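Note that this complex is displayed minus one protein chain, with the remaining chains in position.
Should a chain be cited, it is by its letter among A and B, assigned in written order, with residues numbered from 1 in that chain.
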Amino acid sequence: MDLFRLKAHELQQKLFRREVSAVEITQSVLARADKVDSTIQSFITRTPEAALAQAKRVDEKLARGEAVSPLAGIPGALKDNMCTKGVKTTCASKILANFVPPYDATITEKLAAADAVIVGKANLDEFAMGSSTENSGFFVTRNPWDTDRVPGGSSGGSGAAVAAGEAIWSLGSDTGGSIRLPAAYCGVVGLKPTYGRVSRYGLVAYASSLDQIGPFARDVRDCALVLGAISGHDRRDSTSINAPVPDYTAKLESGVKGLKIGLPREYFVAGMQPEVEAAIRRSIDELVAMGAELVEVSMPHTQYALATYYLIATAEASSNLGRYDGVGFGHRGEGSDIVSMYKRSRAEGFGPEVQRRIMLGTYALSSGYYDAYYLKALKVRTLIKQDFDRAFGQVDVLIAPIAPTTAFKIGEKVEDPLAMYLVDVCTIPSNLAGVPALSLPCGFADGLPIGMQIIGPHLSEATLLQVAYTFEQAHDYHKQLAAIREVD
Amino acid sequence: MKLNRKDVEHVALLSRLELSETELDKYTGQLDAILEYIDVLNQVDTSAVEPMAHVLDIRNVMRADEVQPSLPREAALQNAPDAEDGFFKVPKIVE
Partner (left out) sequence: MKFETVIGLEVHTELKTASKIFCGCTTEFGGDQNTHVCPVCLGLPGVLPVLNEKVLEFAIRTGLALNCKISHYSKFDRKNYYYPDLPKNFQTSQYDLPICEGGYLDIEVGGETKRIGITRVHMEEDAGKLVHSGTISNSEYALVDYNRTGVPLLEIVSEPDIRTPEEAKAYLEKIKSILSYIDVSDCKMEEGSLRCDANISLRPVGQEQFGTKAEIKNVNSFKAVQRALEYEQERQEEVLSEGGRIIQETRTWDDSRGVTLSMRNKEQAQDYRYFPEPDLVPIVVDSEQIEAIRRSLPELPDARKARIMKEQGLSAYDAEVITATRPMADYFDALIAAGAEAKAAANWLMGEVSKLLNACSLDIRSCPVPPANLAEMIALIEKGTISGKIAKTVFEAMWNEGKTAPVIVKEQGLVQMSDEGELGNIVEAVIAANPQSVADFNAGKEKAVGFLVGQIMRQTKGRANPELVNRLLKEKLTGK
């Protein structure tokens, strides 16, 4: 049996019943990656030895009859912007190509405490800036459903790895849609939790007020399991929410009867691929048929979200990325004095998209432009947040598309930054409002997955998972793993 | 034009980025297009709106004044491009 094809909760059952060992599961997943990764290129760094050693420890624990967590022995991958002590953490940037953190991110510690197996560090758009993983400083990750297409971004490696069977689950980070877009393009479940739900300590910052770590999984139950393992208050993150972590699987089977679902009309933008719009509308009809109540809502500031995001995110990034200067760590360019060394290091180390965003953010904060750009964006952010507050006064969740189209061709938007930015138009608002949002497969168009977005108020993850689970169980999208043209 | 080549040169200096002439031209065009798009924000009346820097209403997060172990010096310096006698080493500083 191809163990790599199973879900975490299925593997967990087999493991607990001693039908398979954690080492066997891990070997299956590693073998799958050996076979497909030269095509898909999900990983920047693979850690097979450490993974097998960890799997062995889990088997020993199980042999001793010790209690283990639901993720114990289940192989997963981390986006390569999460710090792993002793294992390279590159952010897919030449500037951090050889950076080995002397510390673990909080999520790395939590996963170790849950006995999870980590098989590698997944590719991304450099510093999580992008929507296609084409901005990786190293190589492009391919979409397992069609290797001529992008997996989405920025967590493209994390999404592709789960879709291609190279990991059972993975973690990504989402600043403007970077988990949800690759989840949609790769046909897996992806969740951006409430801002503050998962600690950011050890996540290399792109835009601090928007970044949030979240899971990729093959189905909703797995998504709930991983979320449970990584959530919780962290004293090392001042923006961490101090609230108990519920059992995210508890409400999965509660159905949608009586739930109020909001349809924000502004999310159905001009230029949407008709099949995508049709799939979303059809999904909503189905949820209504299952007992949910549909309410049309208006979120009038949605159209300003993208511009707002590109000011706030780049402003924060321009400051967060100041530390890559060739002094304490990372790439150093030649320079006879400090300033020329700085300029050379950063010009050589950062790719064009990162340079562009640093400059845009620097400009937005610079003397004479602060009020017109950065401050203006903070004010519009207030209005966008108020749109959500108003909507959630009326409905329990919102349903919207993840992206206007299915996965696009590699190279299609590389020369046009603005066209690339527009891909994120439906995912960005929830980052600005800090609310959780989930991406769920809801159909295909020409063999490419379509993602539906379920958005809820702060800390409503359990409700999002409940809605997603109800929909998922009525379909078989989660039962298919991408067939990779070159391999399968 | 929202910004010109000289603006980009200034921003590149503030950002400590060495740009070639070609890059300067390219970035000027791209940044100008993005700023042109961003102009959409001017349609929004924000005269009575408070800016929002934090999306959560969390305040007063502090730690007790307790000393925790520091890193061993080898670990502190392990990623340094250049080091000498336990110091990080950098090219000369010109004001």
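Methods note: a residue touches a chain if its C-beta (ideal position, glycine included) is under 8 Å from a C-beta of that chain, and two chains touch if they have at least 3 such contacts.
Since we're looking at a predicted model, the values are computed, not measured.
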For the chain that got dropped from the picture, name the residues of chain B it touches.
10, 13-14, 16, 53-54, 56, 58-71, 73, 76-77, 79, 84-93, 95
Touching residues on chain A - with respect to the absent chain
81-83, 89, 91, 96, 99, 101-103, 105, 200-205, 207-209, 235-239, 315-316, 318-319, 322-323, 325, 327-329, 338-339, 342, 362, 365-367, 370, 374
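Definition applied: only the chains that are shown with their structure count from here on.
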Can you name the residues of chain B that touch chain A in the complex?
3, 7-8, 10-12, 14-19, 27, 30-31, 33-35, 37-44, 46, 49-56, 58, 61, 63, 71, 75-76, 78-82, 88, 90-94
Chain B partner, complex, touching residues on chain A are 98-100, 102, 195-196, 209, 235, 238-239, 241, 301, 303-304, 306-308, 310-311, 318, 322, 325-332, 335-344, 346-347, 350, 355-356, 358-360, 362-363, 366, 373, 375-383, 385, 417-418, 421, 432-434, 458
